[in-house]
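Here the complex is missing a single protein chain, while all its other protein chains stay put.
Up next, subunit A:
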Amino acid sequence: MAGYDIIDEPKPRLQENFIVDPTVIFFVSIFLPLLWVPPFQGQYWLPFVWVIANGYLLGSPTLKKEIGISIAGILLWLGFSIGAVYLTQLSGFALEATAPYIRILSKGIFFLALYLVVLKQSAPYAVYSYVKEQASH
């Protein structure tokens, strides 16, 4: 709809064919590592890169917040993983014994951050879908 712009309406860029529903990114990041593990622990940071690229293409009005949550999430995940391994060694526990717990907790941090970013992007995506649907009629 031409004319007045509402602030929460996304302004998609030219490559809008690449825009996906952010929940798809969330589900892919859950299931893909069961089949293929990306190098350099990519399963923990690639989804954030994807969701930010998606937000950029979408012209998401909340892109800055999405980037902020993503960076905070990656830093928290990284800090926790390194800190937990360091603490384990410092306290004399065997890393083999604590590793499964560290892995579960780090997954918790990762999914929490990703879930929050996806939720943030879902609102502009819903508005984008609606506007696109209206334009096609």
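Note that in this section contacts are C-beta pairs under 8 Å (C-beta built on N, C-alpha and C of every residue); 3 or more make two chains touch, one makes a residue touch a chain; residues count from 1.
We adopt the following convention: contacts and distances are computed from a predicted model.
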#### Entry: Name of the absent chain as recorded in UniProt (options "Amino acid ABC transporter permease", "Peptide/nickel transport system ATP-binding protein", "Tetratricopeptide repeat protein" or "Glycosyltransferase family 2 protein")
"Tetratricopeptide repeat protein"
### Message
One chain isn't shown here. Among A:14, A:34, A:90 or A:104, which residue touches it?
### Response
A:104
### Task
Would you indicate which residue among A:53, A:67 or A:119 is in contact with the undisplayed chain?
A:119
## Note on the structure
Hidden partner sits against subunit A at residues 1-4, 6-9, 97, 100-101, 104-105, 107-108, 111-112, 115-116, 119, 123, 127, 130, 134
